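One protein chain omitted, others in place.
Take a look at chain A:
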Amino acid sequence: MASSASSHGSINAADHSPPPPPTASAPVQAVENNLLTPVALSSVSLHGAKNTRRSLLDHVFKPLVRESASADTTFGDVLARLSIANQKLARYDIFKEDSIRVFISEALEQPQPGLHLDCTNLDVSISVKEKSRLVLSAGTDFGNAEGSAYTNAVIRNILGGAETLSVNASTGTRTRSAYNAVFSTPVNGNPDLRLGLEGLRSSTQKPWASHEEQLTGGNLRLAYLADNGDSHALAYSGVWRQLTNLAATSSPTVRADAGDSLKSSIAHTFTRDRRDRAGNPMLSQNGWLLRTVSELAGWGPLRGDVAFCKSEVEVSGAVPVLNSIRGGLPSGISVGGGLRMGVLYPLPTGYSLTGPAQPSRINDRFQLGGPTDVRGFKQCGLGPHDGTDAVGGDVYAAGSVNMLLPLPRAGPESPLRIQLFTNGGRLVALKNKGKAGEGGPTAALDSRAVVNGISSAVCELADGLPSLAAGVGLVYAHPVARFELNFSLPLVQRRGEEARKGLQVGVGINFL
């Protein structure tokens, strides 16, 4: 439907005449000559939004009309506001990207006589084409160290308010099956503030700890994209986790954690991405990224079977070097680094802060190692191992330093790079220093034991050298995922940790 409104403007004797740039073409010149001309909006109309609610469009155009109502509105102001409104329309993701066109013309009929004789009244007409409401797709996906095939159905603009329902089914190398459905809607017509409700069910093999984890649950998520590009996401999730199908060789640690648990948690994720992704999104050689994840599970009204506070920080960055050799153009050479840290702090259930707390379970603990984080180690090869099972840890720190060099023949524009790297990390578990082995897996820790355990685990991070590996490899930054083929050697490791000597292939999106 069309949306229209009118506004008033009165004269404000403007003594201006900006000199036009000499190279401007005639229409541009005409616009620039009139940037400071006082105008009033007579009408705004939108064409082509057949399935979109008026109330959603009001969120976009009401501010435009309201702000343009003041007396000193100029043609330039209107253009700027129109541009903002159009970007907003585009971010709803319901209109075809290149279909949004704006037509501005002088109003044919003069509104109420006597009021606007001395300013130009404008009619604004915007035409859009809606994207198709139902999109079915199928394909293959690369996540971190996992490939999968998926089918996906997206229904856009279901209720006319830019709501989206996305239904997904996939099967992969490790995720045997995953189904999820997400309904998301902009809050208050704001395309940068979205509320999503998701239901999911999946079954994932964890060969590094010889079991399979089945998840059934849902989450409610509020995501906010700030004007400066920062993103915040606040989510409540309730998930029934079932550890099952253990291998014959499963360790006693995994057996002790087999069975059911409910995790009820709220999590906040903050991302500030200042990487230069203009060239190749998978090959950023300039800029930095900060991400924090904080999760509170089981405490107070959250209930559930597990209670902890978990916090993770990731910083990474790169600086281009030797740009001078190509006269300021990117040389394709950069030095980069990354650091990740995390702590899991067991909490008592209920509202107490000092009551006994259950130590963490294997599905809540951190895992470290593999071609996409600490290279030169097998997937989850770092940290405590019970037999051959990687059982995870409660505190970790990992870092990497790398240098990217263009290939001699391919040059800096190609997505290929040679990589020299060294990386390392420590993954440490919270120990029960009390009477070990008595009371079985359900023995709780009192608050003093938790404090002591965490502080000694943090101290242990710096106890000796971290487990380290170094190597050289080839990076191929495909727009979909980054591929790495590395030759690496472990330099330092702990007994039981699984290093990988020689070649290692990494496919993923987020590398350390």
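Here, a residue touches a chain if its C-beta (ideal position, glycine included) is under 8 Å from a C-beta of that chain, and two chains touch if they have at least 3 such contacts; residues count from 1.
Just so we're on the same page, contacts and distances are computed from a predicted model.
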| item | value |
| --- | --- |
| Chain not present in the shown complex, as UniProt names it (candidates "E3 ubiquitin-protein ligase HACE1", "Mitochondrial outer membrane protein", "Trafficking protein particle complex subunit 6B" or "Protein CSN12 homolog") | "Mitochondrial outer membrane protein" |
| Selected residue (touches chain absent from view) among A:Gly259, A:Gly300, A:Gly411 or A:Pro479 | A:Gly259 |
| Hidden partner chain, touching residue among A:Asn121, A:Asn219, A:Ser251 or A:Ser284 | A:Ser251 |
| Sole contact to the chain not displayed, among A:Leu195, A:Ile418, A:Val458 or A:Leu489 | A:Leu489 |
| Of A:Gly317, A:Gly383, A:Gly399 or A:Pro412, the one touching the omitted chain in the full complex | A:Gly383 |
| Residue touching the undisplayed chain, where the options are A:Asp373, A:Asp394 or A:Glu484 | A:Asp394 |
| Chain A residues that touch the omitted chain in the full complex | 205-208, 210, 212, 240, 242-253, 255-262, 264, 303-305, 349, 358-362, 365, 383-389, 391-394, 427-432, 436-443, 445, 453, 464-465, 489-497, 499, 501-503 |
